[in-house]
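All protein chains but one are shown in place.
Let's look at chain A:
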Amino acid sequence: MLTADLARSRIRDGEVRPLFIDISDERYRETAATLIALFEDHLGEPKGELDDAIDELTVADTDYKIVQGLAKLLRDECEFEQRAAADPREIRKRLFERANDRYPIVRQPTLGEDTRKLEVYSAVADELGISLEECYRGMYADLEDNKRLVRFGDQSVRDDSDGQESTTTTTKLTGNSKQAYDQRDQTVDWLLARYNLALAQAVLYDASKMHVRVWDHFGTVFSYMKLFGLMHRIYPIDEDGNRVASTDVAAGYEAELDGPVSLFRQSQKYGIRMANFLPALPLCDRWDMRAEILDEKSASDTNQFTLDHTDGLVSHYSTGQQYDSDVERTLARKWERATTEWNIQREDDVFDLGSEVMIPDFAIEHPDGRRAIMEIVGFWTPEYLTSKLAKIRQVEADNFVLAVSERLDCSDEDFGDAADRVLWFKTGLHVYDVVELAEEYASPAGPEQN
């Protein structure tokens, strides 16, 4: 992400808008390509020299914030490493100790007994069993500026057996490119897209509250909310975004995100978490977001910041695994081959349990409108099982059914009110057992539901 000083946005009529760049603009594509080449050229070189070279690009360029911003995103893909023959701190400690008994250390000796710096360096090098040059260079090898760029994307510096450093030849930051064609062009696309996302994230650093609405990928979105420690209130909504009474008739979900202290005061304390969360939204096909951004100057004023799926943001987050376990995957596969009118769907309902959400694995739906939701409790560590059971007991829905592995150390009592609705299984689930359960407990057809 960008540092706050590299953020670029404009406020107009109470609306904040990041100054997105046009990804097809040749000017920016060229800047991006130049930077990427610069990083490649500096593999194995000190970080200070790389930074100087980047600064050099901004000498008469008022777009220096863009240049430095792009460079920051590239630096995030880098690894810098200390290269020294002995611990630098140990080297300099010995140097200073030795020098202190011999001051003055002079450049131009005037008296016979004056010490030259070379004598001190050689003596310490001998003590440590390293060369004179290693001693001199190693003295401050731990400074940020002196660390070496050893990895850029998946391109890294290797120490070969003959001591020669060599680099691999391609830079691939996108991670999953099977296409062998113009790698550089793709990396430029990746960088500029990432930059626009980072500009939007930077606006959120000062956010006090965030409202999001999503119409798909609920499990993914909510797991990222949890990952980044955001608190939420969740409301089921219909196609048009209006709140509806029950998750059974929900087309999507609205979530208000903030943190513990938001109960008492407006705080941008959670802005960084919201910024971290933002890339989860473009994983959805349809979403929108509205955030309140605190004005830095007057603490009480807020501006609005809105985004949605039409803004063209691209996520670099993963949607996670399609299925949590083999049992789920197998059931889904079996269902395709089975002959039943019931359909099975992934992560459709979201239960707001206060500090957490519970997203059951499947919804089982009949064309006539009947509907059950199912959670599979498969193979878990004891701690995970305990927290899972606690969550299950909180779900208040009569059409909530469970499939539980007999191998688990639990019994009917662990499921509270839902005990009647448990289907115990040994190794795998059978489609018709699940259908039977759905027939019995599914919510009735028709729009009237609670």
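In this text, a residue touches a chain if its C-beta (ideal position, glycine included) is under 8 Å from a C-beta of that chain, and two chains touch if they have at least 3 such contacts; residues count from 1.
In the analysis below, contacts and distances are computed from a predicted model.
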item: Protein name (UniProt record) of the chain left out of view, among "Nitrogenase molybdenum-iron protein alpha chain", "NADH-quinone oxidoreductase subunit L", "DNA 3'-5' helicase" or "NuoM family protein"; value: "DNA 3'-5' helicase"
item: Full-complex contact with the absent chain, from A:S156, A:S267 or A:Q345; value: A:S267
item: Of A:G354, A:P367 or A:P382, the one touching the omitted chain in the full complex; value: A:G354
item: Contacting the left-out chain in the complete assembly, out of A:A53, A:C78, A:I105 or A:A338; value: A:I105
item: Residues of chain A (touch criterion as defined above) contacting the omitted chain; value: 58-62, 64, 89, 92, 95-100, 103-108, 110, 114, 117, 120-121, 136, 139-140, 143-145, 229, 231-233, 259-261, 263-265, 267-269, 294, 299, 354-355
